[in-house]
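The full complex has more chains than appear here; those shown keep their coordinates.
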Amino acid sequence: MTSQESDSLVLSSDPLHPANLIPELCRSFYQLGWVTGTGGGICIRVGDKVYIAPSGVQKERIEPKHIFVLPYPQAPASPHTDRVFLRRPALNLKESACTPLFWNSFDLRNASSCIHTHSQHAVMATLLWTGPVFKISHQMIKGVRIAGTGIALSYLDTLELPIIENTPNEEDLKDSMAEAMIKYPNAPGVLVRRHGVYVWGNDWEKAKTQTECLDYLFEIGVKMKLAGLPTVLNE
Amino acid sequence: MTSQESDSLVLSSDPLHPANLIPELCRSFYQLGWVTGTGGGICIRVGDKVYIAPSGVQKERIEPKHIFVLPYPQAPASPHTDRVFLRRPALNLKESACTPLFWNSFDLRNASSCIHTHSQHAVMATLLWTGPVFKISHQMIKGVRIAGTGIALSYLDTLELPIIENTPNEEDLKDSMAEAMIKYPNAPGVLVRRHGVYVWGNDWEKAKTQTECLDYLFEIGVKMKLAGLPTVLNE
């Protein structure tokens, strides 16, 4: 394990450097109610480096110096153990519990960015769709790509997003999330019941805009359900 | 077709120049939830030039250099083909799929600005008003002008907005939107079922304030419907 301090990995004057983007995006996610109370976050992979915000901190107050950097790929390892870092913050910060889940999006979808929100729209969707999948059709679906990294869906497609059951420890979701991604190979994200959602994309822009689209669909789907309107046509 | 790069068309120190206004307004529309996930936008026409934001980008992060400039009028042409540009951004950006719909507002109403939102208030209105028209009376209706470009409506008028059915490709809405505008010559906008709304005005200020008024009316109309209150009096 490398514990070497390498500030140069996170210090840049480029506002689009991942170590600058992650704090900026987390501030924006806070405004949207996605990462309230330290929950949620985003990772960005650029080539063989993965930039991740720390766990358990106020997401709207992250600074570049707080960012962890990990190499990609990592040697095969079970969760919790033997993870390798290119940079750990000097401060007493914990690595993100989402790391193994973000890794699923890299390994199984070749994504370069993954976002996790605790949005209440996502959580309410998992409560009103009581089965293993959230489905909606004839809404703003074309903003989402097949599998998150493929071509765009059409207005005529029905969006299906698997819902997995929550566990007390975030990292223990790794296997059930991977299973759901394999079972639903076209799904651009995975909902976690009573918890939130994971969404990924080919880069941070696509991960973010797809998260916005999906959150919009969760929100309007919940409104429709509560108003007694059907959320899938022509079934 | 002109592909000439003409940065001078979009570089100005005047904050009210269309190429500066469009990014600023899109940031504000993002805060309102109107253009989430790359959807929606605004065009501004000044004399014989039309300024339009690109398609498929994060609307809250547009910069002046991303703006397309088209001449007005254009030679008659079918959608998708032979559109002429005064400026295309150097970057690999796509022209807005809304262009033919914005053009309807110029050709049929002599408008100078047109706004497209995916506001959930608009979408919910198209779900709860299941027929071809959204109607509301005895609310903040006087903020809207007859036909969008005429004199102001009165508190005693009933607002009627046509609702057209959505299509998978935005540009394919051109004809049905035009038909609705001809059938409802006083309508200041057109709703698209399960999609959003188009609103226009004599300038960007009037297009924007009328979009705000209409969005307010969609929102309160939806609240009233869900609370079992009548949305039109004295019918």
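Chains here go by letter, A and B, matching the order in which they are written, and residues are numbered from 1 within each.
Keep in mind that, in the parts below, a contact is a pair of C-beta atoms (placed from the backbone, for glycine too) under 8 Å apart; a residue touches a chain by one contact, two chains touch by 3 or more.
Worth saying up front: this structure is predicted, and the values here are computed from it rather than measured.
K.L.:
If 2 of the identical subunits are displayed, how many subunits does the entire complex have according to this structure file?
P.N.:
Copies present in the complete complex number 4.
Definition applied: only the chains that are shown with their structure count from here on.
K.L.:
Quick check: superposing chain A onto chain B on C-alpha atoms, how many degrees is the rotation, to the nearest 5?
P.N.:
90
K.L.:
Can you give the whole-Å distance between the Cα centres of chain A and chain B?
P.N.:
32
K.L.:
Sort out for me which residues of chain B touch chain A in the complex.
P.N.:
36-39, 58, 118, 120, 123-124, 127-128, 166-168, 194-195, 226
K.L.:
What residues of chain A sit close enough to touch chain B in their complex?
P.N.:
138-140, 142-143, 154-156, 205, 208-210, 212-213, 215-216, 219-220, 223-224, 227, 229
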